[in-house]
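Missing here is one protein chain; the remaining ones are kept as they sit in the complex.
A and B are the chain letters, set down in written order, and residue numbers restart from 1 in every chain.
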Amino acid sequence: MGHHQAVERKPANDPAFALPQAVSKLTLPLLAGGLVVLLVGVIIGCMAVDTRFGMSAYLTALIYCTTLSIGSLFFVLVQHLTRAGWSVVVRRIAELMMVMILPLAVLYLPILVAAYQGTLYAWSIEGWAEGHGVPAAIWAEKERYLSPGWFTLRSLIYLGIWSGLAMWYYRNSQRQDETGEITLTERMQARSGPAIILFAFCTSFAAFDWVMSLAPMWFSTMFGVYLFTGSILSAHCVLALASFLLQRAGAMRDEVTVEHYHDLGKLIFGFICFWGYIAFSQYMLIWYGNIPEETHWFYVRSSGVWSTLGVVLMVFHWGVPFAGTMSRHVRRKPWLVATWATYILIIHFVDLYWVIMPEAGFGAGAAAGLAASILCLVGMLAMMVGGLFRLASGVRIMAVRDPRLGESLAFENI
Amino acid sequence: MADSQPQTITAEDGKTVHGVVGEYMDVDSLLSACERVRDAGYTKADAFTPFPVHGIDKALGIKPTVLPWIALVCGLTGTSIALLMQIGMNGDWFSSWIKNFSYEYIISGKPYVSLPAFIPVTFELTILLASFGTFFGMWALNGLPKFSNPMFTSPRFDRATDDTFFLFLPANDEKFDESGAKVLLGELGAEHVEPVVDDDTSLTIPKPLLVGLAATIALSFIPALVVARMRVTKSTSPRFHIFPDMDFSPAKDAQQTTTLFADGRAMRPLVPGTVVRGYPGIEGLDVDYEFQTGVDMEALAAIDASRVERLVALVDEGETEAEEVDGVGDGDVASEAPSDSDEAAPVDEAEAAPPEDNTPWLTSNPLLLDEATLRRGQEQFHIYCAVCHGMNGRGNGLVNQRAQKILASTWTPPSNMHDPTLHQDKYADGKLFSTISNGIRRMPGYAAQIKARDRWAIVGYVRALQASQSASINDIPEEQRDSIAEEQEAVKKAIADAEAEAAKKAAESE
Partner (left out) sequence: MSLAIPNGLDNTAERPGERAPLVLGDATYNSITEAVCRIAETPPSRGWLIGFFIASHLAGMFGLCVAYLIYTGVGVWGNRAPIFWGWPIVNFVFWVGIGHAGTLISAILYLFRQEWRTSINRAAEAMTIFAVVCAGSFPGIHVGRAWLAYWLAPYPSLNLWMWPQFRSPLLWDVFAVSTYATVSLLFWYMGMVPDLATFRDRSKNPFRRAAYGILSLGWSGSSRHWMRYEKAYALLAAFAAPLVLSVHTIVSFDFAVSQVPGWHTTIFPPYFVAGAIFSGFAMVITLMVPCRKIFSLEKLITIRHLENMCKVILATGLIVGLAYGTEFFIAWYGQVPEEKFAFINRAFGPYWWAYWTMITCNVISPNLFWVKKFRTTPWIMLIVSIFVNIGMWFERFVITITSLSRDYLPSAWAYFSPTWVDWAMLVGSFGLFFTLFLLFCRLMPVVNMAETKATLAKELHMAHANHG
């Protein structure tokens, strides 16, 4: 039964599985150009406003790229954990993305330096607590956690764990490309459970340390989940968009079918809802409880230009894409899925901007501030994409000998 | 497959033939048969299967359903209903259109219309209505429930819900001819082919069933009739309490006995040596009866000595006179004559009271009326009096406003303090004090809630309030008169301007 014809399997060395020439030659321009743009962005930020603003813009861009990368890592882990078959054709893209956490880890150096110099995190600024009326006893406890040395160590732990996981899965998947060993899949499957525990721990605490501690006195237990949700949502968007662009450029034309876009579209739709759910729950509980210790974070974000941005997020991070990706007809058109994915990737940046930048204390930083933020993002993103192309040039962009490839090729939605 | 093959049905008896059905034993042969039938030009062919067969929609050419749209419309209806319901019932938006509709009440400092708080219910109702739309829409589109179906005529069809697949070619299909269809299905590998004929079971409903149904319906009316009758008839027996509903308080009343205490008294005497603050009538403490009653006792003694005794006794027992007056107040609600029920006197006297009030009320406030006293009076007035009488004493407080809307015909409006009959010369301070203490018409006595000192402070404040609303320019200190006059001029001018503006507009609109 079933009249769906599975896509025919191509030999492992088919050119459809290599990064198209037109794409791979962009590597160097992207890397070099990205670096320049990033530097210009940071400098404008530091000059036009102040160092803290420049560093915040840099952090926003860095966290943005990190969420894409670790979201992809989570995608890969979950596919192994659930023994998923449908996703094999797009999994390699996620595997390449997750390895980007290694170069991104290097870019965390300036953040660590800033933590020592007191140019980014309020808690590292001399005299901040006294200036803001924080009782000394409480601050003494806080400082036991929020100290530059301890912060650096923790950052290294998170980055180390992510990098280790990413590299291990990447290497095994690459090895399977050559040998086709089924035991590799079994081994990756077996380790995916503990790996996800480590991942969840790191993601939650990294969100507390890198982002939540920008407002040192504020706390929300759900904050890690909030950033994670944006991360996994945007990772799915990256997959859809990258598959679409690669197919346009001539790679894996037959393998990634409408069915895969449909499924990615469903997941994107689901995570849009999930983001709305988490964002709403966090806001709701703090709004309703109305305790000063918590509300100040939302108070800052509901005054001035930030309140507009908050409404923008509600409407354009949830409302519009929710309605837009609800229909099956939309999800079954690859170009529409790719369009919505691009849209989400943009609005995800707005989300992070709204979370991070108000703590820099300068409103939106006027035109120069905005320019600095955007340049930082563009530069960092270009560097990451350049690195991605560099990595992908030497390898296949699909897991060609995965034992479940056949299932993925024959995949059909309910 | 089956142990006993049921009897085959043929069309020989001259019954209406609805179509021809062929049986298949597995999915693949059914699907290929479906495709062939479709390709042969049948558009209304249908398959009957024990489970949803993947790919059969395409094989039979079945069109997609509109069900998602039904669900969407129902879901959006749910969203709208939920939002309108919540905003309408808790918010203040609709009050201008529908009188008294909304119930505005501040909860934990939240605005009436708090969208974050309305989202959960909105979400639930959206899902609920969308699910209803899907569920009932699906059955409606399928034409179910429908308990009679020509397909059910053949006993062989029982296996359609077990393990056999049926392909049905209906007679109303343009391509249909009975023998041709039979041959086609046979060629397509059907294990068994037979016509589908009318159900020949009797159409008459069995008599016992009808009788039973009628009896059930008739009996089900009885409770409703009993309730309906109870609602229109009167009964002398006490109310029927299904649930106790706190109607019967287990607390003891005065003078009742109890087994809890050795002396059997439910009322407990004060512990020896107790000195209660503000509690008059305790031995060793001087009680100022005039301060407690507002009556000039000496003068009253000259007119009516027995009443003095009663008043003194009441004050000594610490009872409020209001309780004594209660009986009168309740029975006398409709009475509009103030002299009737504002009598601060025991029941029997109130009933016999002459129309003219001859009580020698205290005519001046025993308190020293300094600023502190007046502030105290103002504060107490705002707490206890203003809800009905209004902040300005004109008798239009919140309770009155609400009551005018919902109980207009039976409501006795609170007095306007600025009525000349309530001024000092007509309504002595002592009388006002007594009214506050004992109540009047619908107003209950406040002796139990407000201390005597504070009641006097209120009296003082009411006097100040009255003075403020009927003052002339001469009552104002001389150095302030000029500025007041200026202000008055400005106000008058503003009023005149506004009137002129309104007149102009009216003229223009005509």
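Definition applied: a contact is a pair of C-beta atoms (placed from the backbone, for glycine too) under 8 Å apart; a residue touches a chain by one contact, two chains touch by 3 or more.
Because the structure is predicted, anything quoted here is derived from the model rather than measured.
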Among B:Ser32, B:Thr79, B:Ser131 or B:Thr412, the residue in touch with the chain that has been omitted: B:Ser131
Of B:Glu174, B:Asp200, B:Asp245 or B:Asp263, the residue in touch with the unshown chain: B:Asp245
Of B:His54, B:His418 or B:Arg453, the residue in touch with the unshown chain: B:His54
Chain not shown: contacting residue from A:Pro20, A:Gly34, A:Pro103 or A:Gly224: A:Gly224
Contact footprint on chain B, counting only the chain that is left out: 1, 25-28, 46-54, 56-57, 60, 62, 64-65, 67-68, 71, 85-86, 89-90, 100-103, 105, 107-108, 110, 114, 117-118, 120-121, 123-125, 127-128, 130-132, 134-135, 137-139, 141-142, 144-149, 151-152, 157-163, 166, 242-246, 406
Residues in chain A touching the chain absent from view: 1-2, 82-83, 86, 138, 141-142, 145, 182, 185-186, 189, 193, 197, 200-201, 204, 208, 217, 219-225, 266, 273, 277-278, 281-282, 284-286, 288-289, 291, 293, 403-404, 406-407, 414
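Here is the rule we use: only the chains that are shown with their structure count from here on.
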Computed distance of Cα centres, chain B from chain A, in Å: 50
Chain B - residues contacting chain A, complex: 27-28, 31, 53-55, 58-59, 68, 108-110, 116-117, 119
In the complex, chain A residues that touch chain B: 1-3, 280, 283-284, 287-288, 290, 328
